[in-house]
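A protein chain is absent from this complex, but the other protein chains hold their places.
For chain A:
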Amino acid sequence: MALTGTFLCLFLVIHLLGNLQLLLPADRARASFNWYSHLLSGNVLIKLIEWLLFVSILAHIVYALLLTLRARKASGRGYVYDKRKASSTWNSRNMGFLGMIILLFLVLHLKDFWYRYKFGNLPLDEQGYTDLYAIVVAAYEEFWYVLLYLAGIAALGFHLLHGFSSAARTLGLYHPLYSKVVRVAGKLYTLAITAGFMIIPVYIYFNKA
């Protein structure tokens, strides 16, 4: 979980940095974003990373399911009166639930953008690149779609808030000072990732023609 999670955290940074081009003025954003998408789709190294990404997501899900089954078996009969939630954070106890929301969000995300880009029949822009920008903007101009996105990103944020420092502990970071540093870094990372991914659909929605 920790290794695949760390890799996915790294991917999110790269993904966000690429997507920030969507915040540029419309004409520049279209040219830049479509060129960037074309560059990624034609690169062998990126194809390898794409496969690694799919394998990581799958491994993360399968391992999470196995651990959940093991935990259920270990818990035995539950308590009649249970106040254990007072001793831990909500998100740390509900990583599986948050993960399911993220998975649903991911399926929607891949269907609407990745699948359409790879296998759909999209128009070309002035440079002759597939116009991914057009379908992204069309999607983010829908209010319900923006809301759905914000909910998905919020779930991702709560997942990362626990997952980042949890991964460090599973990998064995035991130094008290560095553990605190990682905890703070995890909060800053989560804030940057969630705010970054949330700003994009909101910005496009409020700047629609």
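Just so we're on the same page, contacts are C-beta pairs under 8 Å (C-beta built on N, C-alpha and C of every residue); 3 or more make two chains touch, one makes a residue touch a chain; residues count from 1.
Here is the rule we use: contacts and distances are computed from a predicted model.
Missing chain, UniProt name from the options "sn-glycerol-3-phosphate ABC transporter ATP-binding protein UgpC", "Transketolase", "Cell shape-determining protein MreC" or "Succinate dehydrogenase / fumarate reductase iron-sulfur subunit": "Succinate dehydrogenase / fumarate reductase iron-sulfur subunit".
The chain not shown here is touched by just one of A:Y81, A:F119 or A:W144, and that residue is A:Y81.
Across A:S37, A:S165 or A:T194, the residue that sits in touch with the chain not pictured is A:S165. By the touch rule set out above, chain A reaches the unshown chain at residues 67, 70-71, 73-84, 86-89, 92-93, 95, 162, 165-166, 168-174, 176, 179.
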